[in-house]
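One structure, pasted below without further comment.
Partial view: only certain chains, each at its native spot in the assembly.
Going in written order, the chains are labelled A and B, and every chain counts its residues from 1.
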Amino acid sequence: TDTPSGRVFAPPSVRRLARELGVDIETVEGTGPSGRLTEGDVRAAAESDESAPAGTGDEQPTE
Amino acid sequence: MVVGDVTTGTDVLVIGGGPAGYAAAIRAGQLDLDVTLVEKDAYGGTCLNHGCIPSKALITATDVAHEARHAEEMGIHADPAVDMAGMVDWKDGVVDQLTSGVEKLCKANGVSLMEGTAKFADENSVRVSHGGEGQGSESVDFEHAIVATGSRPIQIPGFDFADEPVLSSKDALSLESVPESLVIVGAGYIGMELAGVYAKLGTDVTIVEMLDEMLPAYPDDLTRPVAQRAEELGIDFHFGYSAAEWQDLGDGIRVVAEPADAVASDGGAEAVEADPIELDTEKVLVAVGRQPVSDTLDIEAAGVETDDRGFIPTDDRGRTNVDHIHAVGDVAGEPMLAHKGMYEGETVAEVIAGEPAAIDYQAMPAVVFTDPEIATVGMTEDEVTDAGFEPLVGKFPFRASGRALTTGHADGFVKVVADEESGFLLGASVVGPEASELLGELGLAVELGATLEDVSGTIHAHPTLSESVMEAAANALDQAIHTLNR
């Protein structure tokens, strides 16, 4: 979030979970080493209103 | 579902059975999609048949002979004889094993295989014409298509691959005898890899390159050990020249190269005002790059757009401008590398199956299998700066690695670049022994968002080259044990 380039440091499993839960990882504060995003951070964000507006859990392409 | 006797239907149609296409098809099959893969030529595509695999087979085999021939220092005295036809046979055996493996894996994962050339009829069907006369054609309707038609070598004016002395990379991987001399046009990775193979086989190799350095995609510190080895191998270079034509001399050919405009015009290079050069040789290999195969499948009929170089632009779900038609692999753009294609293929299959997948990676590795190998992943130091980070660099030279010394190969180094503030590893490069394999750990570190401390604090087995990864990270933190910290 705070990185100069806006890059978020999170492993693939966490980034995928964020897509699954409809969480925009750029808005989440990481609690891992040096601010790395964890699975817990994403789950917590999904439960809080501002980062996971209801009904946006579906990140699938429109067919 | 068969509609009529000449129309087949499939949920997912994959066009092209190279790494990108077969990975897409296999993953689609695993996800229980109804998937059909059309391939016009050979399963495994360029990579398995005329690219990655055959080139690495020849590189490794020639190295076995070369190593033994140059091991006097180690007390080993050998004068290996290489039977080129035998080597190529062995290489073909490896390729066959892998391509038949791909076919089996496709079937085992429920992929329907169809041989033939696909052309779009409209945005929901292709016409597949089967090879050979009178074998006819059929229509295939699809819900989703994945275009994975790959790339082909670029031809340059004056050099026609149909002419016997003019080799494409594909031809150069299947010669029956070792040429006495070889001119290679292009000092990119394919040209440089093959230059090493033939120089080690005893061919007199001369490289003509338009730009003023080899492997222009890579920084100087990485190419320097390769340039030095090339010199030891007796490879000659003519930078700043472009090959113009060839002449038949009866007993061999003459390649004529002109000073390259690109270089001459900036006034700085050796070639300014220079005369053309004439290089007498047995064969000439043209390896100046590859272009996407998007012009032979009537893609306009489906309304899919290509860019001015012929690549098919896609978004982070691998979708073209037509939502249900995806493109993956070489045809979808740079970097034209097999693993990039496989990753895209798998991802797109997941996207089609409705999984939360996206083309979303931090770490794209690339390897040049020269001697020594060059391997890079993530950002370069400059990219780190451009992205607004403060770069923190760590380096470990292989001459300080016990393992490297025990192999007789201690050129090169491991270099890591991190963000100074957070310590996150952003990129890494390696030139030296097993660079290609060391990249595995470095890629994982960048992808996971590992910090320098994570890498330097992980115990690495002794004696291994992989300790150099740990030491490079430690060096950035002024904590390396086996090299001086600045």
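Just so it is clear, a contact is a pair of C-beta atoms (placed from the backbone, for glycine too) under 8 Å apart; a residue touches a chain by one contact, two chains touch by 3 or more.
Because the structure is predicted, anything quoted here is derived from the model rather than measured.
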item: Labelled copy-number formula for the complete complex in this structure file; value: A x1, B x2
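Criterion: only the chains that are shown with their structure count from here on.
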item: In the complex with chain B, residue positions of chain A that touch it; value: 3-5, 7, 9-12, 15-16, 19-20, 32-37, 59-63
item: Residue ranges of chain B in contact with chain A within the complex; value: 317, 319, 323-324, 351, 354, 356-358, 360-362, 387-389, 419, 422-424, 447-449, 451, 453-454
